[in-house]
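With one protein chain withheld, the remaining protein chains of the complex are depicted in position.
Now for subunit A:
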Amino acid sequence: MSQPFRRVDGGRVDRGRTVTFQFDGTAYEAHPGDTLSSALLANGVRIVARGPYTGRPRGVYGIAAEEPNAFVQVDSGPGEPMVRATTLEVYDGLVARSLAGKGELRAEPDDSRYDKTWAHCDVLVVGAGPAGLAAAHAAAVTGARVILADERPSPGGDLLGGRAHLDGRPAMDWVADTHARLAALPEVRVLTRTTVTGFYDGNFLVAVQRRTEHLGLAAPAHVARQRLWHIRAGRVVLATGAHERPILFPDNDRPGIMLAAAAAGYAWRYGVLPGRRAVVAGAHDGALWAAVELVDAGVELAAVLDVRSLPEGQVHRALRDRGVVVSAGHGVVGTDADASGVLSAVWIARTDGEARRIPCDLLATSGGWNPAVHLYSQAGGRPVWSLDHAAFVPGDPVPSVWCVGAAAGTFDLADALAEGGEAGWQAAAATGEEPLPPATDSVSGTGAPAACWLTGPVDERADSVFVDLQRDATLRDVRRAVGAGMVSSEHVKRFTTAGTAADQGRTTGVTTVGILAGLLGLPVGAVGTTTYRPPYTPISFGLLAGRDRGRLLDPERRTPMHERHEAAGAVFEDVGQWKRPWYYPRPGEDLHRAVERECRAARESVAMMDVSTLGKIELRGPDVGEFLDRVYTNRFSTLRVGQCRYGVMCLADGMLFDDGVTARIAPDHYHLTTTTGNAAKVLDWLEEWLQTEWPSLRVSATSVTDQWAAVALVGPGSREVLSRLAPALDVSAAAFPFLTVRDATVAGIPARVFRISFTGELSYEINVPAWYGLALWDAVAAAGVTPYGTETMHVLRAEKGFIVAGQDTDGTVTPHDAGLGWAVSTAKHFIGQRSLTRTDTARADRKRLVGLLPADPLVVLAEGAQLVVDADAPTPVPMLGHVTSSYHSAALGRSFALALVAGGLTHRGETFYAVDSGRAHPVVVTDPVFYDAEGARRDG
């Protein structure tokens, strides 16, 4: 069926081509260039939504971002909920349906591409209507870097499809010329289909660019569907135009009622008749000019109403020439609908006069224009009420921001062009002659707009006067809010929900303020608008995520040996951003069996682990020893060159922060290691003290975490393997004792070998420049050494009672609590020392590290399980502590755990219950060292 409301000609649609789309299950035709709303109107579809609470039918109301009714669910392509039909460009195969208030997200992921980019410019111009184009052009010709962003598919703003003339030519010719000139300049970027949604501190603005949606199903998959622009602008020109506002009356929500300039816009921009027989009702000249546009487009004007009574002016004569007489002092007092709820007639009346019924299918209403002050307001500006404009206009200027054109309340085309050009030129900080704006047809105004919010018997019919169509909020709700004592527009907004829907009350927000002012007996300016917050229009979560999805969500840090771990079938564990092998299952093995095998290899023969992820920091300078004495609880200045020492670091509160082994490589050179997850934090901590507290210490810290790849060679067979790999190195216990470091050539690779142990076994950590990591790994593996992962490492260290900072500690644990009192010096000062003497940190009943043996050796306790004395005690059950580490031990042949318990080892031998998920397991408190307590295995 062919578009019965399509005009014979006119409009910026491609009449040579036809596309097919579906709405609410029916197929229709449209032309490229149509929006869904223009296409629906062309096909005579009047009902496009329903009130979410009232269920009342609603029709297309606006023509752009102000639309309150026509939000649809798109089912084609990736699908999208609550898309504004007035900005949705129709494409072949579009499938959409009407909504009642809210849409629905698809369950399947949207795998369209969305991306983000940064952009910088001297001048950002928002809005490519006449004022914005003039501003961008004036700025650009100075050589400034300019970004011009506009939400429509092409520049022109309100000139699009209009009949204005500039310099004696159609205005759209000027638009095309200006656009072409801008596009040819190398420092200008014109972003169409781009909505600037937020204005943040420091002239940082965010914009949403819709890049391929208009291509519909033909959109190439590799091209980002939408792009989020982060724009840093030196200066900003806001040429955001204005939003038309309606006049409210009883039953003002029927399909067929729309904004007057929107109705005229459909006729001329899209070549679509919004109705055949219309009543136009307004409170300003613009409404009357819209009537001229409608009658010229072929709409029969049944009546033209103006709430004002004015002497005849240019627009009255224009209407009279067309056989139309303006009914002055008249307003709409009600509407009728047909059986489907669509507008069938309008009741009009003079104040206190008899109402008259006029059958029609279109009621075009316009109470005036609200400058789009959203971005100005977000930038910190305060809109003020202007009696001359009967609107809120930008108040005090915001530094480096200009408001021009309709956004500043300048509705005259010539004035808007001049204002835009002047602002663009100033924003570019230009000197010299200012460009002249083009000359326009002169349109003289008739009279000031009236601040008219309501007409008709609105008090009697308050529940049918809709102040927010999308929220179904009515005048009665506003009256109720005032009756409850509310006087602030913010409170009334939240009480009534008017202005809180997806359209953010763009059409009726100011109207609601005007009504509230009337009810309170206050001037409109004294009530003021609600706050405008970003985003101006909704931003999809897909776009906010951008490319930060899947593998790119967060960096995966890899060691040089990563591909060997993958090839060996390792299961990986995330440790911070690192990917670490968790365990290496052989065919048929689960975690438990693999870990048992790996543990056995480390305890009984020889095993290897990739420990490249450990944080490593080079400390250089004559004062490093002194510095380390201050940041570690134990002493490092006495460490001899070639030796290593385990150290514990506290924060200023005395709580254990990090631990690790530090070696002295040369008198003024130490090599410090941190836990994998804390590397960056420790470096920041050291830098903070060096830079802010102790700048006199001559110490520099350099991260070398990525410089070194490291392999831990562990087990009673490790010395023999190392001696084969490093024949020139004397690996005897006497020549290379525990806690020393040696430089050596290992497998032909220059290496630094530490004799340290995190397992209790004889072990070495072989460090090589990272690019040799893979070769080192291969060489050690070729010696028949079993690789093991983090799970085995945890079992082995826990068997020895070695803590992991961040697992067995949680920021409330002192070194003494963790059983590391031996590492706390009493002969020097260190960070956190004084805190350790506080009454609370010195309490005897603090939670301290203990071991636990479950009564049932097959039960592996849940980490985090709470410990109680009596599992059957009435709640609240006193909790003594919790399990911090829990494993099955191959060496012990049973399960075991570490825990923090109030009173610590004073409870040795006592039985507690570890409670988890409603089950209580009896456990016996033991010393936390379960294996080789005398340390005999360390030397092999």
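By our rule, a contact is a pair of C-beta atoms (placed from the backbone, for glycine too) under 8 Å apart; a residue touches a chain by one contact, two chains touch by 3 or more; residues count from 1.
Here, contacts and distances are computed from a predicted model.
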{"item": "Name under which UniProt lists the unshown chain, selected from \"Sarcosine oxidase subunit gamma\", \"NADH-quinone oxidoreductase subunit H\", \"Septum site-determining protein MinD\" or \"Cell division topological specificity factor\"", "value": "\"Sarcosine oxidase subunit gamma\""}
{"item": "Residue, one of A:Ala328, A:Leu651, A:Ala775 or A:Val929, that touches the chain absent here", "value": "A:Ala775"}
{"item": "Residue, one of A:Arg145, A:His330 or A:Arg645, that touches the chain absent here", "value": "A:Arg145"}
{"item": "Of A:Phe392, A:Phe411, A:Trp425 or A:Trp578, the one touching the omitted chain in the full complex", "value": "A:Trp578"}
{"item": "Residue among A:Pro220, A:Pro311 or A:Pro399 touching the omitted chain", "value": "A:Pro220"}
{"item": "Sole residue of A:Arg169, A:Arg322, A:Arg533 or A:Arg547 that reaches the chain not shown, by the stated touch rule", "value": "A:Arg547"}
{"item": "Touching residues on subunit A - with respect to the absent chain", "value": "115-120, 145, 211-212, 215, 219-220, 222-224, 230, 232, 547-548, 551-552, 554-560, 562-563, 578, 612-613, 618, 620-626, 637-642, 664-669, 671, 698-700, 702-708, 740-743, 745, 748-750, 752, 769-775"}
